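Apart from one protein chain that is not included, each protein chain of the complex appears where it belongs.
And now, chain A:
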Amino acid sequence: MDEHDFDDFYAASYGRVVAQVHALVGSRDEAEECVQEAFVRAWAHRRQLSADGHPEAWVRTTAHRLAVSRWRRVVRGRRPVDRALAAPSQSPPPTETHVAVVAALQRLPEAQRLVLVLHHLADLPVSEVAREVGAPEGTVKARLSRGRTALAALLADTASAEGATHA
C-alpha cells in the first residue's frame, strides 16, 4: 500500500469506520479518537495491512480494541490537554434518532451489539461476521435475531416514552 492508496483508503473509509465504532462504544468522540489512532497504526503496519486483504476490517477491529483497551485509559488521563490541542471535529452533531439508536445499542449485550454492527453497518455477510467474532454461524444468526428484536423493542419504548412526555 503506497501513499496514494493509503490516502484514498483513509478518505473512503474513515467516516464509515467511525460510524461503526461509534455504534459499538456509544461515544462519537471516543470513536473518532480511536479510529484516528487505528489509521496511524495502519500506516505503520501497511505491509501487513496489504497482505491481510481486509484493511477496513483491520482498522475497525483495531479501533474497537483501542476503545476498550488500556490505551484508552491512558488517553483518557491526558484528555484535557489533548482536547485543547486537538483539531476541531469536522462532523455535524448527530440527529436525535441517531442518538436514540446508539443509546439503544449500548443497552444490548456486547455480543449482540457487535454482530448487529458488523452485519448491518459494516455490511458483512453472516459467514464473515462469524469469522470476525470467532463464533459459529448459527450463534451469529441467533444473536442477530435476538439483538434486532431487542433493539426494536428498546426503540419503541423510547418513542412511546417521548410521546408520553410530549403529550
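Here is the rule we use: contacts are C-beta pairs under 8 Å (C-beta built on N, C-alpha and C of every residue); 3 or more make two chains touch, one makes a residue touch a chain; residues count from 1.
Here is the rule we use: contacts and distances are computed from a predicted model.
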The complex's invisible chain, by UniProt name, from "PknH-like extracellular domain-containing protein", "Amino acid ABC transporter permease", "Acyl dehydratase" or "histidine kinase": "PknH-like extracellular domain-containing protein"
Hidden partner chain, residues of chain A it touches: 3, 6-7, 10-11, 14-16, 18-19, 22-23, 28, 32, 36, 39-46, 48, 58, 61-62, 65-66, 69-71, 86-92, 94-95, 97-98, 101-102, 116, 119-121, 123, 125, 131-134, 136, 138-139, 142, 148, 151-152, 155
